[in-house]
Each structure stands twice: as structure tokens, then as C-alpha cells.
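Questions regarding the structure given below will be posed in turn.
Complex shown without one protein chain; remaining protein chains in place.
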Amino acid sequence: MNLLDFANSIEGYLLVSSILFVLGVFAVLTRKNAIGILLGIELILNAAGINFVAFSKFHSAAMDGQMVALFIILIAAAEAAVALAIILRFYRLKQTIDADEASLLRN
Amino acid sequence: METGYISAFWFIVIAAVTVPLMLGVGALLRPKSIPTKKGTQAYECGEDPIGSAWVKFNIRFYVVAIIFIIFDVEVAAVLPAATLYKDAVLNGNGAWVFAELFLFIALLVLGLIYCWVRGDLEWVKGVTKFAPKK
Amino acid sequence: MANNSALFAQTLTDWTQGTFLAPVPLWVWAMVSALVVIYLLALPFGGIATYIERKIAADMQDRIGPNRVGPLGLFQFAADAVKMLSKEDYVPPAGDKFLFNIAPVLVVVGSCAGFVALPLGQYLVAGDVNIGVFYILAVTTLIAPGILLGSWASENKWSLLGGLRSAAQIVSYEIPVALSILPVILISGSLQVGEIVKQQGWNPDLPIAANAHFWNVVHNPFTVFAFFILFVGGLAETNRIPFDLPEAESELVSGFNTEFSGMRFGLYALGEFVDVFVMCAMLAALYLGGWQLPFLELDKFWITLPSGLIALIHVGVFLVKTLLLVFVVMWLRWTLPRLRVDQLMGLCWKGMVPLALFNVLGTAIWVWAFKGQSMIQVAMGLFSGGGSSH
Partner (left out) sequence: MSNGIKLILLLAEILTVGSALVVAVNPNILYSAVFLLFSFLGVAVMFLFAGADFLAATQVVVYVGGVTILILFAIMLTQWMYRLKLRDVGSKFIVPAVVLALGLVPMLHRGLTDLARMVKAAPPEKMSEFAASPKTMEIGKALLGSHVLPFEAITILLLGALVGAVWLARPKS
């Protein structure tokens, strides 16, 4: 199987999705910056979306996977809005967005 | 995938290539530039800039963007149902799609009213009206 | 694959069947169509528009305007291009070089890619993709990050302020724009621009029931408002007066492109004019019937016209409608004062968004009540006494 066919097969899609997921986890673990952690989470959500869309085409040829991927996109937007609002609130409180500073459960 | 997207691909590639192409043609044509002290400063009408331009800005922009993203997502989500509406009406079962559209509009209006009433749509924040002391 | 025949590339493939060009594959024709549309329509439009804008400005202020280069100053834009190409290429040393270089690419790609789904004629569309309108909305969103990143990379206070204003303005006005496209989708039941245009014909010889409804702008009372909201939203999305706060010269020098000089500035300006064209063309296609001649259907004409001539007439009609809208955009520039930033946001969120939502609801009720017929169809049905045509 050559590279072009691999790219257009479910294995290719799954490989991209796995790498994206792992890079997302990596970013979440290594970033100190709260926005950096959010970037990692966005990567993870995209990886999940690719997964659903790939299975939707290659394994059922039906809409179910795409529906879930659509829901992921919709929820990801809500998540980004709330997460960034939290970051803003945290910044007002501490004048920093270093996630390590967020260990206290009170002001 | 439709054939139309092949055109889209070429449009994007050619538009992207146009930018370095034009800059490259310019590089061949123009005389060599001699940087001066004033010329390499950030332009502030001839004054020497004080401090970096990368400073923190007001959060109003941010609140607008938060409201925007939720509305954007809702509009994107209602498009598929909207394409079905005409056929559904002509086939006599438009009520279900209409209910969906109505719910969507009602939710957007609710969100808008909340932001409006709580003053999040005001650009000028924190300015209280002058109230004379008793 | 539906509507293959509507593709520019497919048309070229069909035309060249039996000639020596027959073995040329489809993707080459797709590339040719992209080259033709971008280099012979989009970019020249951006250049000539600067000349026309100055000429209109001069006429409105009782001046002569550019009149030195060529007859009537017609080659002014060529002189401008040479000037821009030969100017110093300035990259702010304190700024961010990578982002400074990538920002114009995003702006130009975002505006040029919108052309793909615009039907210049019935069979002259680069790619009449199924998600048409949504595709245009999607690719034009690339412009806002482009402007924001370019302004940040300049390391200039004017730039950053202008870029932030611009991004906030573009994203805010995207909501009324998207909501004003929704009535058209409710009426047409399709996102495909070619299909939407096709439904806007009107032939007086046909009975009402067999006719397509007329232009969407007069489909029902609500679409008239939706048309105006889309137009005003388009002005704001393209940073045109009265919404040109991001580059307000009296307060922000030149806004987000203060540090862009020479051809870099030229590309920004070009991208902006192309974006104006895409906006106006979208408006013409969605609400003003695109390539449809009013009250005529050329293929049902009393003599059969050659298909090439029909295609040319279609392109001409579409361009006339679009350029008229572009003219109005330029006209407004010398008519209206600039809004203040709080008025700008107030107009969007407190004025246009509620009105656009109301239009969507009103159109939905109209389509339901009159079974998708337009005002004209309903009125003619009443006068002829025939009642509903269904």
C-alpha cells in the first residue's frame, strides 16, 4: 500500500487522529499557560472529530459519526467561550494565567 | 467530494502564491533601501515611541467575541434544518421544522435579552450617571 | 455528482471535446479557471476600483480627480502598481517577521477564495459547491485573523488598536450577515448559490404556478429588510465607511495597516476591494437574481441565441448588478460620517441582530402561509381570480 492510498484509508485518518490526540495531551501536560492548555484541549477535540468522521465514511457509510462530530464542534465552541471567560476571571484575580497558580480553591 | 472543491483548491493555492510573487517582483524592481533611525521606528507621527506596542488592551473586545461565538455556532447549527423548510412546507409537514426554527430564534432572543439587560452589550462600561448628592 | 455541467472547468472540458485539447484533464481546467478568475477578474477589479473610487470621489466633490496617466487618467492604477512595487519593502525590525509575512496571505486567500462559489453565469461558476453560501461565509472568516495577526506583528500601537477594532467589528457583524442569509435559504431550500439564482427567474409568458418567484428581495416584505441588513453588514465586514473605524485616519493614522508599506499595503488594499466585490456579488446573487435578466428567459427567447452569447449576456447582467452595488458602496463613502465605536456595536447587537431575527421568523411564517409563493405570485393569483395555484 503506497503513501497516497494510506492517506485516504481509515488507517491514515486514525494515525493522524492518534498523533493529534497525543500532541494535545502533551500540550496539556507541559504548558504552564492556561491558554496553552486550552489549545491542547482543542487539539484533542479535533482528534476525536476526525475519528468519528473517519468511521462514518469507512465503516458505516452512514451519518451517525458525522452527527457526533458536529456535536463535538458545537460543544467545543461553548467550551472555548466558557474556558476563556474563566481564564479572564482568573487573570483579574491573580494578574497571571499561570495554571500552577490555580491550586487554591478560594480567592 | 464534489469537483467544485478542486477549483476551490486551485483558487486558494493561486491566491496564496500571488502574495510572494508580487513581493518578489517588487524585490527585483526596487532600489536598495537604506534604513535610517526614524525609518525603522514604529510610526507614531514622528515621535519616538515610548514602550512596546504589545500592551494589554481592554476586555470589551473579548466580551463581544464571547457573545459572537455562541451566536455563530447557533446559526451554523440551524442551517441544515433551514434547508429542509421549503420542501417540508410544500409537503404539508412544515410544523415540525417551524417549531425547530422558532425554538432556535427564541433561544437566541433569550440570550440577546439577557446580555442586553445585564449591560454586556454596552460598549462604555463602568460609567455611572452623574447623581447629585442629597 | 450533481450539477457537474454548471462547473466552469467541466464546461471547458466539454467545449474542447474533439479538439486537440481533449486529453487535458479536468484539474488543469480547474487551475485555468482559477487563474482566469483571479488574474483577469479579481485582481484587475481591485486595481481599477481604486481608480474608480478616486474618480467618484472627485466627481462628488466637484474636482477632476486622476487625469494625467493616459486618457482620463485611466492608467492611474497601473502607475500606482508600479509605484507600490518599487517602494521600500519595510518589515518592522521590532515586530514579528513571520506573522508580518503570513498576514497578507490570509487576507488575500480569504477574499479570493470566495469567488469559487459565485455564479458569473448559468454555466460559468468555478465550483458550484453544495454548501455554496456557507462556503463563502467560511472562507471569508480567514480575513479577520489575517488582519488581527498583521496588526499585532507590526508592533505599533495604532496598528494593534486598529486590528482589535477590526476583528471585533468583523466578528460582530458576521451574525447579522449570516442571519440575513437565512431567509434566502428558507425560501430556496438550498445553500447552493447556482440553485438559489435559478429560482429567481420570472417569465411573463408562463402561468404563475409554473413560474419561479421573482428576485428574492421582493419575495416578501421581510426580505426587503434582510437585503438592507445584509448590505450594511457587508459594509461593516469589509471595513468600509461608515464602518471604517479600524483605519480611521484622523485617530489611528492608518489603523491596522500603518506599518504595511509598498506592495504589502497594496495587497491589503487589493484584498479589501476583492472582499467588497465578493460581498456585493453575493448580495446580487442571493437577493437580486444574479445573472437572471428581469422578466426574460433567454433560452425561451423568440429567436434561439447561440449559447456563447447567452453566457456573455449572463455575465454582463451579473457584473452590472454587482458593480452597481459597488458604486453604492463608494457613493456612501462620500456621504455618511463615520460611526463612533459604541454606536457601531450598539447598531449591530441592538439594532441589526434583533431585526434580522425578526426577518427570519417573518419569512418562515410567510413561506408557511403562502406555500413558498412570492408577493408577486400571491398578488397575481388574487387578480386573476384563480386563487392559490397549488
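Labels A, B and C are assigned to the chains in the order they are written; within every chain, residues are numbered from 1.
One rule holds in what follows: a contact is a pair of C-beta atoms (placed from the backbone, for glycine too) under 8 Å apart; a residue touches a chain by one contact, two chains touch by 3 or more.
If you're wondering where the values come from, they're calculated on a predicted model, not measured in any experiment.
Put simply, the missing chain touches A, B, C once the whole complex is considered. Only one residue in the set C:Trp29, C:Tyr90 or C:Phe134 touches the chain that does not appear here, and it is C:Phe134.
In the full complex, chain C makes contact with the omitted chain through residues 1-2, 25, 27, 96, 98-99, 102, 129-131, 134-135, 137-139, 141-142, 144-145, 148-149, 152, 160, 164, 167, 171, 174, 191. Against the chain not shown here, chain A presents residues 3-5, 7-8, 10-27, 29-33, 35-36, 38-40, 42-43, 46, 49-51, 53-63, 66-67, 69-71, 73-82, 84-89, 91-92, 97.
By the touch criterion stated above, the residues of chain B touching the omitted chain are 1-2, 5-6, 9, 51-52, 54-59, 61-63, 65-70, 72-74, 76-77, 79-84, 96-97, 100, 103-104, 107, 110-111, 114-115, 118, 120, 125-126.
Quick note on the criterion: only the chains that are shown with their structure count from here on.
Chain contacts in this assembly form an open path, with each chain touching only its neighbours along a single line.
A straight line joining the Cα centres of chain B and chain C is 17 Å long.
Distance between chain centres (mean CA atoms), chain A to chain C: 34 Å.
Of all residues in chain A, none touches 2 or more other chains.
Put simply, chain B touches chain A in their complex at residues 59, 62, 66, 69-70, 72-73, 76-77. Within the complex formed with chain C, the residues of chain B that make contact are 2-16, 18-19, 22-23, 25-27, 29-31, 33, 39-40, 42-45, 49, 52-55, 57, 60-61, 64-65, 67-68, 71-72, 75-76, 78-79, 82-87, 89-90, 94, 98, 101-102, 105, 108-109, 112, 115-116, 121-124.
Of all residues in chain C, only 1, 4, 7-10, 26-27, 30-31, 33-35, 37-38, 43, 82, 84-90, 92-94, 104-105, 108-109, 111-113, 115-117, 126-130, 134-135, 152, 154-161, 164-165, 167-168, 171-172, 174-175, 178-179, 182, 185-191, 253, 258-259, 262-264, 266-267, 341-342, 344-346, 349-350, 353-354, 357, 360-361, 364, 367-368, 371-372 touch chain B in the complex they form.
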